[in-house]
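Yeah, one chain of the complex is gone here, protein chain that is, but the others are all in their spots.
Right, subunit A next:
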Amino acid sequence: MSEELLTESRQTTAEPLVEVNGLKTYYDTGGMLGSQPVKAVDGVDFSIARGETLGLVGESGCGKTTLGRTLVQLETATDGEVLFDGRDVTTLSGSELKKWRRNAQIVFQDPESSLNSRMTVGEIIREPLDVHGWPNFTVAVDDPQDRSVSLSGDGTLTDDDQADITVAVGDDDQTVAVREGIPMDESAVKVSTTERGSSVTVSLSVGVSKSRLRRARVRELLKTVGLQEEHYYRYPHQFSGGQRQRVGIARSLALEPEFVVLDEPVSALDVSVQAKVLNLLEDLQEQFGLTYLFIAHDLSVVRHICDRVAVMYLGHIMEIGETEELFQNPKNPYTYSLLSAIPDPDPETTRERVTLRGTPPSPRNPPSGCPFSTRCPVKIRPTEYRDIDEQTWEGIELLGDILRNREQQSVGVRERAKRLLGLETGFDDIVDVVEEVFMPETVETEQSAAERSMADDERLEAALSDVPATVKTHIETAVELIEAGDESQAHQLLTDEFGSVCEHESPEHHPVSDTGRASYCHRHRSEYDEPEPVFDSHLDHD
């Protein structure tokens, strides 16, 4: 089957293997003080089709690893559901959960830390098999006369077509088939049947010990991931990073899972080794029909290996869709900015790099409305301010951002006590901040002694000299409020005056192409301009 046909068949698979609905994972690190939880994953919906590779990209700390860990139940979901083959796995516990874990495995980022260095490679890969008592010897009995079947001896009876041993009952003799995943010869299984009226009893004995089968299975796995059988008795110390990651992959495959979360599997490796491990992962997917969630921050790797990509920011999926299409023509402002950071080898390219301001906000206190609103270069502006110049607008945004950050920080007990006692009124340096925000060039150069000796009022006046009068009055009011110690009021004023739908409402996932791509942005609503032309006009300005 050619590659294209494979892709085709993947898409037509109607039923998704993994379906995530409104998933939230909060870390409550505040403890007993009842502070805000860290909203690592804050309402995520997507699905992964059987045999597909979904890429998950985003900056560090955006929650992609937490999302991956929640999918394999290493973290407890705060809300929402993860449907695996239509069954919600977030509610599983005890033996049910343990049984399910066979189906979903994870490969960790750091091969240094994910392998216990006091165990041999063989023991490491074997451990999952020991935990689950592999092989369980599920037996399917194929009886042409459809009698009621009972089993004695080794194994448990199953109707599953994935049975470890299949016994076909004939008139005189029985034929035995052993599933490919089990390194055992058919001749090792002894079967006899006793018929009693309308029922038949199959007695079965396996002539090989489980522990021998497990060792053989580990050897097979070592070969599968490109290592040698002799490595069984070596320790992780004796391997390179790439080899160790192969051991980690072998361990995750030991239980024959359907779904594997790859948590930045190549980030810790040399570039030369990365390609080899990626090729291995692709080969294994083809060989075993695996479904991958591939978490990465290296966009070129994602483009190489993934069928679809989800872009994550601050616990939300900003855009999700077909890899090539998304990379060629990003719709969401965040995706646009992120992709613009990929160096383009073509010197005649027209696309310019978008530099985002500041760092992502704290997931403990995410911004209201759209999570990207504090840094979005194409944020929707209120109609009356649509025409003011870039620098002023940037200044307003920055000032709002600084106030927002200060609001989060000023919860310290000392700070609060000081304020109660009237010792300190927050910022004494608000004029400096305004100067820096609205006249970055002048601040950078040496300030003259005369300027420094100016009164605050005059300096404020000078800083806001280029700012339109409509904006100026609001800034001045805000400064007054700050000087009076009322920062939250000042922030409120700025948000009310200069804020828009981006701050006030959470966006929705809008479908942005025929292939089902979705983007989480207000700009896809009909009343606003699409992000891309706005980007173009902004970049042209510069």
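Heads up, the rule we're going with is that a contact is a pair of C-beta atoms (placed from the backbone, for glycine too) under 8 Å apart; a residue touches a chain by one contact, two chains touch by 3 or more; residues count from 1.
The criterion applied here is as follows: contacts and distances are computed from a predicted model.
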Protein name (UniProt record) of the chain left out of view, among "ferredoxin:thioredoxin reductase", "Universal stress protein family protein", "Glutaredoxin family protein" or "ABC transporter permease": "ABC transporter permease"
Full-complex contact with the absent chain, from A:T91, A:S117, A:T194 or A:T359: A:S117
Selected from A:F46, A:F84, A:F108 or A:Y520 as touching the chain missing from the view: A:F108
Among A:R50, A:R251 or A:R523, the residue in touch with the chain that has been omitted: A:R251
Which of A:P16, A:P128 or A:P361 contacts the chain that the document leaves out: A:P128
Touch list for subunit A against the chain that is not drawn: 69, 72-74, 97-98, 101-102, 105-106, 108-110, 113-120, 127-128, 131-132, 212, 215, 219, 229-230, 232-235, 237-238, 248, 251, 254-255
